[in-house]
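Here it is, the structure in full.
Left out: one protein chain. Kept in place: all the others.
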Amino acid sequence: MIIVMSPTATQHEIDNVIARVTGAGLKVHLSEGKLRTIIGLIGEKKLMAQLPLEAMAGVEKAISVTAGYKLVSREVKSEDTVIDIGGVIVGGNNLVVMAGPCAVESREQLLESAQIVKNAGAQFLRGGAYKPRTSPYSFQGLEEEGLKMLAEAREITGLKVVTEVVDIQSVAVVSAYADVLQIGARNMQNFQLLKAVGKSGMPVLLKRGMAATINEWMHAAEYILSEGNFNVMFCERGIRTFEDYTRNTLDLSAVAALKNLSHLPVIVDPSHGTGVWKLVTPMAKAAVAGGADGLMIEVHPNPAEALSDGSQSLTPTNFQTLMHEVGLIAAAVGRKMA
Amino acid sequence: MIIVMSPTATQHEIDNVIARVTGAGLKVHLSEGKLRTIIGLIGEKKLMAQLPLEAMAGVEKAISVTAGYKLVSREVKSEDTVIDIGGVIVGGNNLVVMAGPCAVESREQLLESAQIVKNAGAQFLRGGAYKPRTSPYSFQGLEEEGLKMLAEAREITGLKVVTEVVDIQSVAVVSAYADVLQIGARNMQNFQLLKAVGKSGMPVLLKRGMAATINEWMHAAEYILSEGNFNVMFCERGIRTFEDYTRNTLDLSAVAALKNLSHLPVIVDPSHGTGVWKLVTPMAKAAVAGGADGLMIEVHPNPAEALSDGSQSLTPTNFQTLMHEVGLIAAAVGRKMA
Amino acid sequence: MIIVMSPTATQHEIDNVIARVTGAGLKVHLSEGKLRTIIGLIGEKKLMAQLPLEAMAGVEKAISVTAGYKLVSREVKSEDTVIDIGGVIVGGNNLVVMAGPCAVESREQLLESAQIVKNAGAQFLRGGAYKPRTSPYSFQGLEEEGLKMLAEAREITGLKVVTEVVDIQSVAVVSAYADVLQIGARNMQNFQLLKAVGKSGMPVLLKRGMAATINEWMHAAEYILSEGNFNVMFCERGIRTFEDYTRNTLDLSAVAALKNLSHLPVIVDPSHGTGVWKLVTPMAKAAVAGGADGLMIEVHPNPAEALSDGSQSLTPTNFQTLMHEVGLIAAAVGRKMA
Partner (left out) sequence: MIIVMSPTATQHEIDNVIARVTGAGLKVHLSEGKLRTIIGLIGEKKLMAQLPLEAMAGVEKAISVTAGYKLVSREVKSEDTVIDIGGVIVGGNNLVVMAGPCAVESREQLLESAQIVKNAGAQFLRGGAYKPRTSPYSFQGLEEEGLKMLAEAREITGLKVVTEVVDIQSVAVVSAYADVLQIGARNMQNFQLLKAVGKSGMPVLLKRGMAATINEWMHAAEYILSEGNFNVMFCERGIRTFEDYTRNTLDLSAVAALKNLSHLPVIVDPSHGTGVWKLVTPMAKAAVAGGADGLMIEVHPNPAEALSDGSQSLTPTNFQTLMHEVGLIAAAVGRKMA
């Protein structure tokens, strides 16, 4: 932490800041410029975080030079984290594909979807049993019935199941049926839920919040890791910007950034990331070329009949095309599609 | 809902869309232009919401012309909602002030804060007992101990208490101590929590999500009202933009927009909205001039000692100045400070 | 400038950075923490700006602690700048109102508009003769014919004229007819144009770019002042965000921020800032309560006939209401409407 004093700060104010900081158990390093004094703090991050430095008289700003996360950081663990989910490996040189409908709508729809994505080469079945929806009047999901259908589809196809958990109460029931717990974008900073999935020990797919910085996202992951659960995957799904042609702006730079900053695997969801089915395949290819460890893709036997997100879902045929074209990119970057 | 067909849509595609829509129980109104056909849908919103129209062949886009909310809308209830909170009236010609520290830190700090804001003329004491924090290593609040201190401060000063509830589990305990349940920005689309506070029947202060549109915010409120709880106040606290001088960008246009679109009261929080204490008083005045029904202000006996948000908290003296200057604006717009 | 070295930086890399910096004529102040070394730079800003510090091996980031602007800063000139425009004073305790149609459409329309805004108490007539339009097929303005009409309206009413200049070529002709040169949002970083209006010596109204930070905006003003022209007014007109209910998000915090950071007057344009006529009057009141030195308002004799921006223009009657209500706020904050 660096404290930049105002050019008009008095010696008394500077002394006050130093007293406060050293009183909290930190050391200081003083740098007196022509115009202003700069005070560097040396010591425990945690102690610094609790000092309201910018509220002190004479302080212009306090600048953090180190991140507040630890366990998610590549500085702490330099080798890639590889997660074994019932034999399917996420991370390393693997490329995994999670695919299926936005929502579980019926047994038929789900089993058909599962077969389609299995045949095309995916390793995971996605599908929401609990659906967070903007409007209270929209379809909210089949809940435990939907979870049972997902488990049945796993029985039949051997696909692993990834599905969203929306509150603490349902962590246990979702864990009973699923292989991976998904935290949705709207819950990325639902810290109670993060702690709960941390305690569950289950693999977690942590979607990025719509307006979350990479830094905040890494802190959210830190909540899970700090409960002792290191099986966390990031999932980039687009951020909210002024652009309205796409539903969100898929931030692929975040993938490369995370691969530098953290050891955890990164999945990309171009379906929610763009909201436009025509853009899903090009962006899936771009994601893999840019370093993603996996993809999450919405596929529906008949998008025009879907109860949610039909306009961003791929038809079975389009999904096969995606898998073929992504395979060419994967080969070019040395990734193995399991 | 209006469906805009692509200029290259075939008659067969147009017929398909019409069949699908009428099959769902809706009527259509066809408009054939030179370049393209436009299909208007007439009927229940709910039926339309479940059609994945943009996924159908030949459809360029589907445009919603009516909002998905009902109960929050001024079209449904034209007169202003006025909420009586233990005798303090929010809405109508009143202007209420909610003030206090960001977090409850200790009994002394809280009681001192309560006395300060009471003396300066506020009606509500704010203070967080449960603190959602970006980092798991930051101060997380005193929890139920903090709630007890808030209740004690109420005993002594007569101030009403507004405090945040962060999960379903604690709705009951917070309701036992507080007068108003606050839903924080990060939980604005925590739909399970919205339903729970809806069922509680308690007055709710619904903060705007960092990246929430006015439309989504109204839908979030609709979740609460649809549980039969009409005692809801909006609280504008800034949105996330590219500007980094301020912590958020306080969107005062949203106040005027909400007063047009909805009958519910609107509170403004310029402390979180700007993150810079020097901007709090000017923005508080602007909020009242622009039509806000109340203010939420962070005040700390000694901001430089605060465990969180010190840089945006007012000193007791600055808060008195704010109350004085806001009073002049309130008088100019015909608002009564209780 | 502060250079934060990476925790893995070698002594050799640290020495290299120091050598490069001192070689450029700067002094350094070294601070060696437990984890990393921090190098403070002391000396001329200009020298620092030309060092690509972040490209040097071992450097994690370089943090600027001082602004790149000088002449616009309140640190350089602490008292408010007051601009005398042919006897109308902008700044100080005055509140000025600039009003009129978005575009000059015809002599009749303009003269009628001028009379309306004059009668309601405005001091400036606004109206575009050169119109930057998103589409090449939209109405582009009457150009010099429009300027002549503005000058005629000034003759008749005594109002001062503010109008946009869109390129260097027309600085001379616009200066011949207008009292204030307006730089539009799209040209805020058209640096050649900024230098040209700087050299003209004319009063300049500098609109904020749609995606400009306050810092960049102040730098844009610095371009004008650095040519010796100190007669510059900022004009907040909304920034681009994800919110789509309003055309832009009017950032009133920027007004208070600028009044702290700079000595120059600040005008607010709630017409473009919101794009919705119903929000113009509440936001005009908010702007004045928040410290604005003036308002720019679109008024049209018949908005439904306007060739541009009709949906955000006030009718004559609504403008009279605005002036009355703004007058009450002005009185409450001690501003004099000229």
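Each chain gets a letter, A, B and C, in the order it is written, and its residues are counted from 1.
Rule of thumb we're sticking to: contacts are C-beta pairs under 8 Å (C-beta built on N, C-alpha and C of every residue); 3 or more make two chains touch, one makes a residue touch a chain.
Bear in mind that the values here come from a model prediction, so they are computed numbers and not experimental data.
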TODO: Based on the whole complex, identify which of C:E54, C:D84, C:E108 or C:E155 touches the chain you can't see.
DONE: C:E54
Task: Touching the absent chain when the full complex is considered, from C:S73, C:T163 or C:S313 - done: C:S313
Task: On subunit C, residues whose C-beta touches the chain left out of the figure - done: 20, 45-46, 49-50, 52-57, 68-69, 132-139, 166-169, 186-187, 189-193, 209-211, 216, 219, 222-223, 226, 240, 277, 300, 303-311, 313
Task: Interface with the unshown chain - residue positions in subunit B - done: 2, 4, 7, 29, 31-36, 38, 40, 42-43, 60-61, 63, 65-66, 75, 240-242, 244
Task: Chain not shown, touching residues in subunit A - done: 211, 213-215, 239, 241-246, 249-257, 259-260, 273-274, 276, 278-279, 282-283, 285-291, 325, 328-329, 331-333
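In this section, only the chains that are shown with their structure count from here on.
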Task: Separation of subunit A from subunit C, taking each centre as the mean of its C-alpha atoms, in whole Å - done: 38
Open item on the list: Can you compute the centre-to-centre distance for subunit A and subunit B, using the mean CA position of each chain? Integer Å is fine.
Closed with: 26
Open item on the list: So the centre of each chain is just the mean of its C-alpha atoms; given that, what is the distance between subunit B and subunit C in Å?
Closed with: 30
- [ ] Quick one: which residues in subunit A touch 2 or more of the other chains?
- [x] 240
